[in-house]
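One protein chain omitted, others in place.
Order of writing sets the labels: A, B and C. Residues in every chain begin at 1.
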Amino acid sequence: MGDQGTVWLPEAASTVAGDVDALFYFILWVSTILFIGVIGTMVLFAWRFRRRSSQDRPQPVRENKLIEASWIVVPTLLVAIVFVWGFRVFLELGIAPPNSYEIDVRARKWSWLFEYSSGAQSSELHVPVHRPVKLRMISEDVIHSFFVPAFRVKADVFAGRYSYVWFEATRQDTFVVACAEYCGMAHSQMLTRVVVHSQDDFENWLANNAADADMTPAERGERLYSQQGCFACHSLDGIELTGPSFQGLAGSTRMFTDGTSAEADANYLRQAIVNPAAEIVQGYEALMPGTYSSLSAADLDALVAFIEAQ
Amino acid sequence: MAQGHHIIPIRTLAVVFAVLVALTIITVITARIELGVANVPLALAIAGSKALLVAIVFMALKYDNQVNVLVLSLGVLFAVVFLSLTLADTELRGVLGITDAGTTVIAVEAEEVLQEEPVPVAAYQAPEEVYQRYCITCHSLDGTVGVGPSLTGLTDRQPPDSILQSIMDPDVIVVSGYTGLVMQATLNGLGFYTNVSDASVDSLIAWLGDQ
Amino acid sequence: MSQAAGTLKHYFVTSEQQFDAAKMGMWLFLVTEILLFSGMFVAYAVYRAWHPEVFAHASELLDWRLGGLNTLVLLASSFTVALSIHFVQKGQNRKVVVLLLITLLCVAIFMVIKYFEYTGKFAHGIFPGAGYAPHGEAYAEYDIPFAPQFFSIYFIMTGIHGVHVLVGMGLFVWLVTRVVRGHFSSAWYTPVELTGLYWHLVDIIWIFLFPLLYLI
Partner (left out) sequence: MHEGSYLGASRGLKSWLLTTDHKRIGILYAVAIAAFFLLGGILAILVRTELTAPGETVFGQDQYNQLFTLHGVVMVFLVIIPGIPGILGNFVLPIQIGAKDVAFPRLNLASWYIFMAGAVLAVLGWLLVGKVDTGWTFYTPYSSGASNAVLWLTSAVFVAGFASIFTGLNFIVTVHKMRAPGMTWNRLPLFVWAIYATAIVQVLATPVIGITMVLLFLEKLLQIGIFDPALGGDPVLFQHFFWFYSHPAVYIMILPAMGIISDLMGTFSRQQVSGYTFIALSSVAIAFLGFLVWGHHMFVAGQSALSSIIFSMLTFLIGIPTGIKVFNWVATMYKGSVWLQTPMLYALMFLFLFTIGGLTGIMVGVLAVDVHLHDTYFVVAHFHYVMMGGALIGLIGGLHYWWPKITGRLYNETAGRIAAVLVFIGFNLTFFTQFILGSRGMPRRYHDYSALMDVMPEAAMLNLASSLGSYILAAGLVMILVYALHSLFRGKLASANPWGACTLEWTHTGPVPDAHNFHETPLVTRGPYDFHLADDVFGSDEEDS
């Protein structure tokens, strides 16, 4: 952990950090100027017009409409600027580039678990440098919040619903990951590190850890595929059985019987497992049972990962 | 008359009451007619008119100090603010990809399930229908092995009691070469256990004996 | 006028001022009631928007005939309360007593019907929250996700409304005793009018609950 940042902000180590910092400093300096102006005037008036005797008889000052109007208009303009600016950077923070490398994040009292597409799992986050990384996060209990000060990103993590955060690290180093949403007793211990590797090191790390991990999500998914009897209706080789084949399913566009359509992304796949009747793909019937909703969250993730791999 | 208040004539009160009763009847009738998306707004519009009538005449807002009208309007206004700004979140999550669509991925949404008309529990169903609806996907009648074993000559292999158990509780005995859990999960999902009467199951077993 | 003078508190200048203050206070209180119920309406709207089919389906379990009857009963009670204010303004206290007693009867009918609706649901395992376990013919099919939310909201909304009805009942009993003892006259009848306002609001809330829960 090299650079310590500035007095106000921690080291900046992501592509968005620069934009956030620029806005932060803009508001900080405008605020400082305003503050000095207001408080300076206050001190000046308090001294200049201090009471000299109890017989002082100040005459009322006529209200100056121009001044009243100006301190309505000027602040309005200033806040309009920072709103639009903040809004633009917010969009940048919110929309992950399409080529992002995805990592699954599981938050629970009081630790983080990171799962990589290769099957590696770790309690510290490992990411490649100069590559957008998108985290798909879910909680197993209460609300947590994923916070990397050096990247200027933060997002709450809920049970029962994915939330996302993305960043692109700009420096090989390690940074702190904290839980920002109060989550109970050991909230302040729910810290870990994000290790930024070079692209090669990252591949190596993945390879080394995939070997050590007992099974990848996709492998666990494969086991579940046979355990749960999915093969009965879903082939892996494109042959149409009772249900759609899994081959090439992920990422394809699904046309539904009600005329709508959707892309088969992770959320769709998960939805289709836990609630198959919600959307019926054209050419199929609503035959699949809804009982798979009782699978554990980890098993569902594994199945989704398995389907995505086909 | 020290308070100097407007006394609302009995006639006015009676007319308003009659209109309220009429509107109640209308809202019941219109709600029972299928109007698609119009049902909800219509019912709310009728309820709104009724509420307005009660407020204006029964609560005498028409004759009251204007400030009380303002007070009531503010209350309603902020209830609407609460409602609409909350819905601006709950209905639009997922815009910009900041979070994903929908509210819960783990919880099951059951709306579409309901669109299938549930089969009445007591109704008797012919064994052919039952077979077509619940069994054919996995069990053939021509000896070919699918997800499950073929049902030809089943009664030669198993007594009726055992067949009944295999249907109602398929995981007690799983024939080697086949996968457990699948049948019960499928039948559960299709609503077999709630929708097929005991009599139908009995006749299904008898019918299987003839195959 | 003597009665009116007797009821004027020392910190008011005129009885008109005192009456206006009381009435405005009541209206403000009614606004807090609206905001209190708005929370439940928001919960209803959010879950209905998320699960429209479940809510439409679950509302079919509620008997619109009983709900409709209760609506009429409440409207009738609002009418009799409005009439009783009419007559107290004219100083015809005997009629006021009769009308208030009719109102009380309506309130009682409302609560009795509510009692049968509730027990009918409980008998089939329709409880708010974790106790939700519908069983029995025509009920078992309601064992679907988010139906518990509908019934929880139903029980909370009608339950809190029911508490308001009970409070209203107490107020009417109290009013009847005061009318009988001759406390009110055409010159001073503030409690009757304020109780009336309260009761009409309880009615208005039900006017919205009925279609939302029973009809659509």
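The working rule: a residue touches a chain if its C-beta (ideal position, glycine included) is under 8 Å from a C-beta of that chain, and two chains touch if they have at least 3 such contacts.
Treat the numbers as computed from the prediction; the structure is a model and nothing was measured.
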{"item": "Touch partners, limited to displayed chains, of the chain removed from view", "value": "A, B, C"}
{"item": "Residue touching the undisplayed chain, where the options are C:46, C:104 or C:175", "value": "C:46"}
{"item": "Sole residue of C:33, C:53 or C:117 that reaches the chain not shown, by the stated touch rule", "value": "C:33"}
{"item": "Interface with the undisplayed chain - residues on subunit C", "value": "10-13, 17, 20-22, 24-25, 28-29, 31-40, 42-43, 46-47, 127-131, 145-146, 148-149, 152-153, 156, 160"}
{"item": "Positions on subunit B where the hidden chain makes contact", "value": "67, 74-75, 78, 81-82, 85-86, 88-96, 98-99, 103-104, 106-107"}
{"item": "On subunit A, residues whose C-beta touches the chain left out of the figure", "value": "1, 4-5, 7-11, 19-20, 23-24, 27-28, 31, 34-35, 38-39, 41-42, 45-46, 49-61, 63, 67-68, 71-72, 75-76, 79-80, 82-83, 85-90, 92-94, 141-143, 145, 147, 149-150, 152-156, 158-161, 163, 175-176, 178-189, 191"}
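Here is the rule we use: only the chains that are shown with their structure count from here on.
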{"item": "Label of the chain whose CA centroid is most distant from the centroid of subunit B", "value": "A"}
{"item": "Central chain of the complex, centres being mean CA coordinates", "value": "B"}
{"item": "CA centroid of subunit A to CA centroid of subunit C, Å", "value": "46"}
{"item": "Inter-chain centre distance, subunit A versus subunit B - centres from mean C-alpha coordinates, in Å", "value": "35"}
{"item": "Numbers and ranges of subunit B residues touching at least 2 other chains", "value": "103, 107-113"}
{"item": "Residue ranges of subunit B touching subunit C (in the complex, touch as defined)", "value": "1-5, 7-10, 13-14, 16-17, 20-21, 24, 27-28, 31-32, 39-40, 43-44, 46-47, 50-51, 54-55, 57-59, 64-65, 67-68, 71-72, 74-76, 78-79, 82-83, 86-87, 90-91, 103, 107-115, 118, 121-122, 194"}
{"item": "Residues of subunit C touching subunit B in the complex", "value": "1, 4, 15-16, 19-20, 23-24, 27-28, 30-32, 34-35, 37-39, 41-42, 45-46, 49-54, 57, 64, 68, 71-72, 75-76, 78-79, 81-83, 85-86, 89-90, 137, 140-141, 144-147, 186-189, 196-197, 200-201, 203-204, 207-208, 210-212, 215-216"}
